[in-house]
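Removed: one protein chain of the complex. Kept in place: all other protein chains.
This part shows chain A:
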């Protein structure tokens, strides 16, 4: 077993009056793309800054290639960081920006030039070294910022939401580009973001962070389909949420009565839920099947009838908001793209069906 490129052991960071990072442990194997996903203020930036060396952990250990980094200043760590606003030096041209790190290491002038041209070619920007920073487009600056780090051949590249400032189209494009650059350089990337789609598309592994703690570490598939906690289920992807109480648990199926009065049948989660316990149920909008006529009865499915409240047209991601006929709860459902529901409009009645294994339920603290 190789030593992972980056290991965090029970990392804690306390500020004056609150704990920003709370006993976080993880390791990132060589050459993988690791994302830390969380809402703003969850401590992900503090965590990244500790890895970069701008902040010292209050407790715990941080190892890069098996070597402890506690007390090592940022300019002595084998990590480089792509800043949120890239932080390209506006007073230097592109070549000097990329060569900055090598100059600090005392590399010879001609070697700097060779390596600088090489790395710029690898990120797809040959021959821009003489240009000024403000002569490049947003996507080009992004690649220069990556080249400036990669020319130093760091063990770990840290990325602090670098796509945040780009427009949507370019962001989609850069996601794919970043992923292929990572494969090309075969360097360990640690990427922090609040945008779940960035994390899901690019990562080998995702850590979902909330209030300074890791809620779950897993592959994008795992995090999306098997969220470990209610927070992950609610934060990653869209979900309908119901609150209720378990009325019966048998044969691996929970019977839940929602606060609205509807009966739901959901699969018992791994840690089990007892009868009488308060629960919250998360159901993905795409897990709900729509039909215009009542489907044949199925004892294992949750059937319902809803009235269309509104149709949120968004191309392939269009949704319908339904009001459940019995409980009065709202339900968002992904609109199938087959065209069968193209004419759906406000006031129409549709039938819904989802199976017990498609919903996730988590215990809810007693109010």
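General observations
Definition applied: a contact is a pair of C-beta atoms (placed from the backbone, for glycine too) under 8 Å apart; a residue touches a chain by one contact, two chains touch by 3 or more; residues count from 1.
Criterion: contacts and distances are computed from a predicted model.
The chain absent from the displayed complex carries the UniProt protein name "ABC transporter permease subunit", chosen from "ABC transporter permease subunit", "NADH-quinone oxidoreductase subunit D", "Proline iminopeptidase" or "Aldehyde dehydrogenase".
In the complete complex, the hidden chain is touched by one of A:25, A:68 or A:104, namely A:104. The residue touching the chain not shown here, chosen from A:73, A:130, A:261 or A:328, is A:73.
The missing chain, though absent from the display, is touched by one residue of A:40, A:91, A:110 or A:250; that residue is A:91.
On the side of chain A, touch with the chain left out of the figure occurs at residues 52-54, 73-76, 79-81, 83-85, 87, 89-92, 100-101, 103-105, 148-149, 152.
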